[in-house]
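All protein chains of the complex are present and in place, except for one that has been dropped.
Each chain carries a letter (A, B and C) given by its place in the written order, and its residues are counted from 1.
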Amino acid sequence: MLYFDCDYMEGAHPAILQRLMETNMEHTYGYGKDAYCESAKAKIRTACQCPEAEIYFLVGGTQTNATVIRGFLKPFEGVIAADTGHIGVHEAGAIESGGHKVLTIPHKNGKLEAAAVKHYLERFYQDGSCTHMVQPGMVYISHPTEYGTLYTKEELKALRKVCEEYQLPLFLDGARLGYGLCAPGTDVTLADLAKLCDVFYIGGTKVGALFGEAVVFPKKNTVPGFFTLMKQQGAVLAKGRLLGIQFDTLFTENLYLKISSHAIEMAMRIKELLTEHGCPLYINSPTNQQFVVLNAAQREALKDRVSCETWEELENGAAAVRFASSWATKPEDVEELGRILKTLP
Amino acid sequence: MLYFDCDYMEGAHPAILQRLMETNMEHTYGYGKDAYCESAKAKIRTACQCPEAEIYFLVGGTQTNATVIRGFLKPFEGVIAADTGHIGVHEAGAIESGGHKVLTIPHKNGKLEAAAVKHYLERFYQDGSCTHMVQPGMVYISHPTEYGTLYTKEELKALRKVCEEYQLPLFLDGARLGYGLCAPGTDVTLADLAKLCDVFYIGGTKVGALFGEAVVFPKKNTVPGFFTLMKQQGAVLAKGRLLGIQFDTLFTENLYLKISSHAIEMAMRIKELLTEHGCPLYINSPTNQQFVVLNAAQREALKDRVSCETWEELENGAAAVRFASSWATKPEDVEELGRILKTLP
Amino acid sequence: MLYFDCDYMEGAHPAILQRLMETNMEHTYGYGKDAYCESAKAKIRTACQCPEAEIYFLVGGTQTNATVIRGFLKPFEGVIAADTGHIGVHEAGAIESGGHKVLTIPHKNGKLEAAAVKHYLERFYQDGSCTHMVQPGMVYISHPTEYGTLYTKEELKALRKVCEEYQLPLFLDGARLGYGLCAPGTDVTLADLAKLCDVFYIGGTKVGALFGEAVVFPKKNTVPGFFTLMKQQGAVLAKGRLLGIQFDTLFTENLYLKISSHAIEMAMRIKELLTEHGCPLYINSPTNQQFVVLNAAQREALKDRVSCETWEELENGAAAVRFASSWATKPEDVEELGRILKTLP
Partner (left out) sequence: MLYFDCDYMEGAHPAILQRLMETNMEHTYGYGKDAYCESAKAKIRTACQCPEAEIYFLVGGTQTNATVIRGFLKPFEGVIAADTGHIGVHEAGAIESGGHKVLTIPHKNGKLEAAAVKHYLERFYQDGSCTHMVQPGMVYISHPTEYGTLYTKEELKALRKVCEEYQLPLFLDGARLGYGLCAPGTDVTLADLAKLCDVFYIGGTKVGALFGEAVVFPKKNTVPGFFTLMKQQGAVLAKGRLLGIQFDTLFTENLYLKISSHAIEMAMRIKELLTEHGCPLYINSPTNQQFVVLNAAQREALKDRVSCETWEELENGAAAVRFASSWATKPEDVEELGRILKTLP
């Protein structure tokens, strides 16, 4: 069986495991106060060209989104997100659990458009009963989005402008950030994110780490007490160095981008193979998640040989499905996929 | 100026004020443990033909909705509501403040249709990632709805059936219940609600009281500890008898329905006058809220003489507006509205 | 039966009911945007000698405490209070319901001492693991306290100084504030509170109103969005004018202080009668709540003739009990208490 279900089916990049082995019996203090965390933070600051950045390491995505959002919002504020956003759908109400509404705006290609946000805010404040409604308190986007699509630098700047106009912090969920940074045609860099966002995170779980997300606040003291908030939210790892070691490895000799680039190459080849075979793209994604439509016969023919994720059931047994590559995808598996596709009806 | 903005612009029905005066210097214990509350509860049980009903008096609607919903839901559950529902829009996130998501379904004439709820639930449980999503934990409807419309008994039974199939409690927000019970053509009675709902409330604030909502649990001990939950949520009035006295008065000699009927008569006359004048109905409401479309010239002509609420701005300066009657609406004011309408362009 | 159980056993001062009657059929907009609320606020600002004060009217004490505290605290912060404080014991977890811990310090005569707060804070920040603990985020006191005692101006200044040193807002719960302002020997005025507190409230429920608490923020915009927070917490009354009318009446011609003074006179006479009779004071309170020790025989002899509240069961059937007076206490009832006491064993 070939597996293209998602980007978190394997363990960690071997260099990470190697480092964990080498350092295993060292003694370090807990909760992130160790030299590995410090080193990782320094390297991330450099990668972001942001020497002042405050950086925290958390374990997983849902917890990172929930903790960051709680850090910014007042009790009666909500977070603006695309209606497809992960926080609104697949996090089991983690945001509401903290008391906050997710204020959804229809997406376009998975993205939140600056104009749509502006329109929403204008209408909100024109509404005579707006003080009876959840106040918009921040803007959440993901990059890549749930559909694998990417913002351009211009789009991010436009969002930033709207955010500034309404004094809303901009939060970018980068659970798959590596795959976004290496995508063909993107003009968005880590340094750009550090300039345009109030907070973003660099995903580790889906990009080579066992687990871990690095939250970057480009400005110091953006959320006073953030460590205590993390502790309260169960997001502080006792053996914090495990996160430090992983991110230190990922940000040594450009490993994060190298392995992301590999995934992108694999994804582009997968796209090529699927379109050659005549499968329509469900959405045209430049990143490691590829969404195509398979008809019923194709699904049936593949089901015992290729594992991928059903995204949406369509008519007549067809479906939009997701093929995801990752740092761990083997070129031979992709070519095998090509051979299998050739045998399809 | 004539006022038809809403149904809470005046104080209380004079009979209520009279009783507050008469009882003012009596000594009673606090927090609802007084004879007036007991008497009011007994009368409501009789009106509902439900001798076992457990009844609680709260101060206002937002607090009632939030408290009842918290009483039923587990931390990871949400409440299904029409997308127009009050809890999802105009309560400043009171439901989310308790940790719960409002799961919205598109309304039809302001109502939640049983078929739509069933379809939602079927799709939810078919979704392979449904354990990563907020679990539907109860169904919320309002009667009359935000648009003044009413469920038929058949519609309520259909909703009940879906609720039973999925073991979801059904909660009916009756902030304007009196106006629903007296509407022309309705076949829904208090006794029906006691049979079909797990909990509902009888609105006082908008139907003759100074304030107050009477929550009815037809079955005993539906939510163990509900009083303590109320206390925690700031919904227990120290001088609880004020609520007892008001509801006792409203449920003496049928006052609640009598004053509601008056409001309905006034509303039907308002509708008649507006349609005679050629204003299109925005929605056809059988209750005390009437929604019509006024064009720009009409709005301009009325603005210094008739106060009503803009519901939605439409094109070319037109708007959907709401005319609300209440127990306090004077026939002479309605006829004066008729005279003013005749002078319009 | 004579009733001295508490200060919320009757309705409202007759002047308030009178005004509610007179204004009953007027039309006003809801949620506090009416002229009565404006007038009441103006009078309270004058009484506080604080023309900039921002004032909000809420319905009850638990809800006021919870809402104000949520307005100030970050999610990982707690509120410092005396271990006897109402918020820590008798509000069913309203503060925790908002996510906040009540950080208790042992009281002295019901009061929180500046030195004890300072000591607590010093130790807290010296603790190496303090970032793993709930951060102190504000200081809560009540005046009068749960034991009826009062802070002196010097004590309040000392608390203020500690608060400033640690940048903690000072919140004074004035559920019984009138009785504190009129107590013999007090040197604390409303104007002092406006200078020394970041927020306080003037209790209506226990001091002549049907219900209602007036929250005073001496500085503008202390808690941005406070109205929306109130709405979310179910603390906004639809017919907001009911609160405006009540506080407007209480702050017209000094009524609030006049009726409070009456209660104090009654309480002093009660204390006199009880001590004349040889009942030891449980605590020496200068306000409307008097705490004395009754032995078993006294309790038995009184139980069918005088109703008072058992505060704490002591040994051998004795108890600390509370006699509360209020604006409504009749001199003849107090003298009757004296006569009854004379008949005791």
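Going forward, contacts are C-beta pairs under 8 Å (C-beta built on N, C-alpha and C of every residue); 3 or more make two chains touch, one makes a residue touch a chain.
If you're wondering where the values come from, they're calculated on a predicted model, not measured in any experiment.
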Can you say which of B:F76, B:Y179, B:F217 or B:Y282 touches the chain missing from this structure?
B:F76
Which of these, A:A40, A:A94 or A:V139, touches the one chain of the complex that we don't see?
A:A94
Among A:P106, A:G234, A:P280 or A:P331, the residue in touch with the chain that has been omitted:
A:G234
Where chain A meets the chain that is not shown, the residues are 3, 5-6, 8-12, 14, 17, 20-21, 23-30, 59-64, 66-67, 91-94, 97, 205-206, 210-211, 228-229, 231-239, 242, 328
Contacts of chain B with the absent chain, listed as residue ranges
31, 70-71, 74-77, 98-99, 131-135, 224-225, 227-229, 231-232
Residue positions on chain C contacting the omitted chain are 75-76, 78, 89-93, 96-102, 128-129, 131-134, 310
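The rule we apply is simple: only the chains that are shown with their structure count from here on.
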Taking each chain's centre as the mean of its CA atoms, chain A sits from chain B at a distance in Å of 42
Hey, how far is the Cα centre of chain B from the one of chain C, in Å?
34
Between chain A and chain C, centroid-to-centroid distance (C-alpha), Å:
50
Going by residue number, chain C touches two or more other chains at 228-229, 231-232
